[in-house]
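The following block contains the structure, expressed as structure tokens.
So, chain A:
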Amino acid sequence: MKRRTIIQASLVLLLVLFGAGLYRIGKGFDLLVDNKTITIEDRTYRATSTVRVSVDGGEPIELMKRDRDVISVVGYSHVIRVEELDMDDEVVRSVEKTFRLDRNSGDLLSIPALLGGEEAWIVIRNP
Partner candidate 1 sequence: MKNMERDAKFRLDRFLLTNLVPLIFIGLSMVAIPISQFSGSYLVQEMLIRLARNAFLVLSLLIPIIAGMGLNFGMVLGAMAGQIGLILITDWKIIGLPGMVLAALIATPIAMALGWMCGVILNRAKGREMVTSYILGFFINGLYQLIVLYGFGKVIPIRSADLVLSRGFGVRNAINLLGIRNCLDNLIPVSLQGIRIPLGTFLVIGVFCLFIVWFRRTKLGQDMRAVGQDMDVARAAGIPVERTRVVSIVISTVLAAYGQIIFLQNIGTMNTYNSHEQAGMFAIAALLVGGASVARATLPNVFLGVILFHLMFVVSPMAGKYLIGEAQLGEYFRVFVSYGIIAVSLVLYEWRRARDRAYARRSLRGGEA
Partner candidate 2 sequence: MQKLRALIHHVGWPRVIIAVFLLCLFVAAPFVRVRLDASIGDTLVRFGMNGVLVLAMVPMVQSGCGLNFGLPLGIIAGLLGAVTSLELNLTGFAGFVAAIAIAVPFGLLFGWGYGRLLNKVKGGEMMIATYVGFSSVAFMCMMWLLLPYRNPTMVWGYAGKGLRTTISVQEYWGGVLSDFFGIRFSDFLSVPTGMLLFFGLMCLLVWAFFHTKTGTAMTAVGTNPDFARASGIDIDRMRTISVMMSTVLGAVGIIVYEQSFGFIQLYMGPFFMAFPSVAAILIGGASVHKATLTNVLIGTFLFQGILTMTPSVINSMLQTDMSEVIRIIVSNGMILYALTRVARVNSK
């Protein structure tokens, strides 16, 4: 009887863990990709050019200056690829960066901050 209880309890535990795992792999985020001038702790990053952004190798989006758009991603760990474009839509420079999201991280990806080498380029959206 006791053995049975243990088996049942561990089965329940396993299912709970399974659920937690599903939560982790299935958790979706709506990220705001932002190409605007931003000030983070007195450091100001100017939006200077049009950028082409893709996350996890997905469909790229193009953002002009002072533009923003929403990208939906699934999971916690992602790779963002940013290509800076000049007037003739030629790639000037491209940056690739891996980032992690969690419950408390913001959902606003500031491209100028990323290109400017800012550590905290993912910020909490100001309502």
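Basis for inclusion: all candidates are chains of the complex that A comes from, given by their letters.
We adopt the following convention: a contact is a pair of C-beta atoms (placed from the backbone, for glycine too) under 8 Å apart; a residue touches a chain by one contact, two chains touch by 3 or more; residues count from 1.
Computed from a predicted model, the values in this text were never measured in an experiment.
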Candidate from this complex that touches chain A, chosen among 1 or 2: 1
Can you list the residues on chain A that touch candidate 1 in the complex? 15, 18-19, 22-23, 25-30, 72, 74
